[in-house]
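Apart from one protein chain that is not included, each protein chain of the complex appears where it belongs.
Here the chain labels run A and B in written order, and each chain numbers its own residues starting at 1.
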Amino acid sequence: MTTPVVLDRRSVLAGGGALIVSFSLRHAAAQQQKGPELPGSLAKTPNLDSWIRIDADGQITAFTGKAELGQGFRTAFQQIAAEQLDIAFDALKVITADTKLTANEGYTSGSHSMQDSGTAILHAAAQARALLVAEAAKRFDVPPDKLRTENAAVIAPDGRRLSFGELVASDMLHVQAQPTSSLKDPARFKVMGQPVPRVDIPAKVTGGVAYVQDMRLPGMVHARVVRPPSYGAQLAECDTAAIEKMPGVVGIVRDGNFLAVVAEKEFGAVKAMKALSAAAKWRESAKLPNQHDLANVLTALPSQDFAIFQRHDAAVSGARSLEATYTRPYQSHGSIGPSCAVAQFVDGAMTVWTHTQGVYPDRQAIAEMLGMPQSSVRLIHVEGSGCYGHNGADDAAADAALIARALPGRPVRVQWMREQEHGWEPYGPAMVTKLSASLDGSGKIADWNFAVWSNTHSMRPGGAGSLLAAQHMARSFAVPAPKPLPLPEGGGDRNAIPIYNFPNAHVMHHFIPAMPLRISAMRALGAYHNVFSIESFMDELAGLAGADPVAFRLNHLDDPRGRAVVEKAAQEFGWVSGRRAPQNRGYGFAFARYKNLAAYCAIATEVEVDPETGRARLVRAVAAVDAGQVVNPDGITNQIEGAIVQSTSWTLYESVTFDQARITSIDWQTYPILRFNAVPDSIAVHIINRPGQPFLGSGETGQGPAAASLANAIAHATGKRLRDLPLSRKRIKDAIDA
Amino acid sequence: MTIVKVNGRDHQVDADPDTPLLYVLRNDLALNAAKFGCGLGQCGSCTVIVDGKAVLSCVTPLLLVEGKQVTTLEGLGTVAAPAPIQRAFMEEQAAQCGYCIAGMMMRAQALLMRNPKPSDAQIRAELEPHLCRCGTHMRILRAVHRAARLMDTADAASDRSVR
């Protein structure tokens, strides 16, 4: 058997972006050569004081370039810093993404925050503590290993004591980090690994200022945008005279197809927006594809084709084979709070408060849109409603900036309306996967073929053309050409490569540049559909082999941590091979390692399907997760619980709808999501802690396995295999009745 | 000028009678808890209590609440002195992004005021108008159950652990 080849698309593209159909081992070997790198985001921002600051008055601050999106990072980072500095949890503050204060950590995405920022803070804090101890050692004239730290002070054996504030010199932490740190022994952890309550929750449950939506700056005005009725519509005419005279209206901003109204009070802005919307006449030209035929629409579009994985063993060949096609529709992030931003333009400098996931890239895009130097634009992250990827946050920030420029001095708050959030957010892309495989005589998978058709999964800024306002303004910016996201993380091909030890495997990524609908990153990217496809197909193959689904997976899985997660979930669920579920119920199982390099997650589910109505309900779910070293177990549990419920909603209910020209799923009537009636009886999350191992992040590891586990449980309950998402009541009923 | 009674105090507000209560609370009274989610009465984020009942403030014009008692989450308690429902949500860590939570808490509070010992099915049915996108539902249900217990034994020792 040859060693498998994972092709990194960065090298492919560097080589001219040509279609790659064959490759050699040398490519892969070249990829594995990497110089010694600083851990996490220290690699790009190596100075310790970019992460940890200690003031002479004893104030301690940790910095992260990542954004708190409701996952609880702020708390986890505070735990890490406190632990490694050996101080109490509440002896420090954490400052999150701000282009003036924090490191450039790109986007908060891909379950990277713990890996990137958490790791940087971990090492920076440990190294800062070591520097403080070294300084104390000098002043006490005592060897460092005789000193201990306690309550933000270094203490000598004789009781002499110097606080961190006293020890710190102006430039002490303005030094480059070292590749290795002397980290605390996990056995001595006091803060890390504990379910410390989240620091943001008290304000959220008492009506404190918690979100960008809650900001009130002196003299602030309220703006609303009028968006076109469909993609590419041109503003033909708009008589604004009557609207300008409406009470409280401050002004109307019109720039090409960008149209907005500003009023002193928020409801005044809403009323004026409705009037303005009625006054605006548009020329529409959009031609959207047939929403009921996405599989054919997508596979018929021109694609760039990449063979991304190949493993070959001529000695093994299959006998019985199966093939199947799985589809996923466009799906909405569907934030509960529509996107919002506040911007203020003072003396040629623009400040934007935004819930963007990337203050630096969004700053670049906004500066480009405004024709301003980046140094004159500051973006400050303030939490918004959960975004689950690239929603309207960046666009709302651009809206606010464009409007604020027209009203120098006055802070402008823009919030989108519900219909705008649903109608204009960039959706999670529709996808098609085609799988085929065959079993050898012993019932093991002999060969495996996987092909995925997808758009890119990120159209985030980078470039003003990513922003709606910039696309719509008179001097409009073109949408940047989409690029496939590079492996090993991938985009449409994220988790397309099987984790299992198939002797023959071939994976194709058909990257589709044309984007009939506005799309971008949605939680887990392609992994949601690819894991749904792979793990559904594994069950189909287990059925063909006459094998138990859990045993079948273990029979193809070498990774010991993966096996541990599978075994843990099965055991805690009470999985018994061949067990029949009670009437109308079914059991399902699925597993994946997110991106094949982050957290491991296995989920067992029990569903109930009403045979008359086709309605499926998740009854209970049991998950096992290995996210490396645990910082806050309750945070991981919360993420996995959320992943299961959110993915249940995606998987059973959700699809963006549209007619020939317009998006028609524009509110909760037309884009229904899970409500309380469908909440399961129980969800249990079992964490396998790996002390001392790298953080793996848990925000996106559960979505794919949850989807496949549900599909497998529905198949178990009904005897019918559904391969098109969502697994709607009607589809299930039609399958039962067929 | 209209007088509205919010959290036990009379407030004079300069807003048209057709202004939804939500905007009066957020802008005229600078209260944060009630949130704009849809403006259509479809998601529950804006829920407050009016005369003891849960009301969607985004579709309730000011003229309907004249003379009535409006209570928002701010009126229940503070971080230092949280009401049982607030304590319960903190203790259960029942939030991810938390945007929907204030509305849920107000409807739960209204339920607990009229039915101090609701069944799990009653809590689920009561919260049906509310959407949560993060998938925090399991914790929200636990928090409402916990709030019922806390209200039942108001002086019971607080369990500050997460679980």
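Just so we're on the same page, a contact is a pair of C-beta atoms (placed from the backbone, for glycine too) under 8 Å apart; a residue touches a chain by one contact, two chains touch by 3 or more.
As a convention for this text, contacts and distances are computed from a predicted model.
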(message) Missing chain, UniProt name, options "Mono/diheme cytochrome c family protein", "ABC transporter permease subunit", "Aromatic-ring-hydroxylating dioxygenase subunit beta" or "Vitamin K epoxide reductase": which is it?
(response) "Mono/diheme cytochrome c family protein"
(request) Looking beyond the chains shown, say which of A:K44, A:K93, A:R561 or A:R615 touches the absent one. (result) A:R615
(request) Have a look at B:L56, B:A108 or B:C134 and name the one touching the chain we're not showing. (result) B:L56
(request) By the contact definition given up top, give the residues of subunit A that touch the hidden chain. (result) 278, 583-584, 610-615, 652-653, 657, 665, 667-672, 674-675, 677-678, 728-730, 737
(request) Go through subunit B and note every residue touching the omitted chain. (result) 17-18, 40-42, 50, 53-56, 59-65, 119, 121-122, 125, 128-129
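Note that only the chains that are shown with their structure count from here on.
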(message) Based only on mean CA positions, could you tell me how far subunit A sits from subunit B in angstrom?
(response) 29
(message) Per the contact definition, I'd like the list of subunit A residues that touch subunit B in the complex.
(response) 69-72, 195, 197-198, 200-211, 213-214, 216, 222, 265-267, 270, 334-338, 383-386, 388, 415, 417-418, 634, 638-639, 641-646, 648-649, 667-669, 673-677, 679-680, 682-683
(message) Per the contact definition, I'd like the list of subunit B residues that touch subunit A in the complex.
(response) 15-16, 19-20, 23, 26-27, 30-33, 35-40, 42-43, 45, 72-74, 77-79, 82, 86, 89-90, 93, 95-102, 105, 124-125, 127-128, 130-139, 141, 161-163
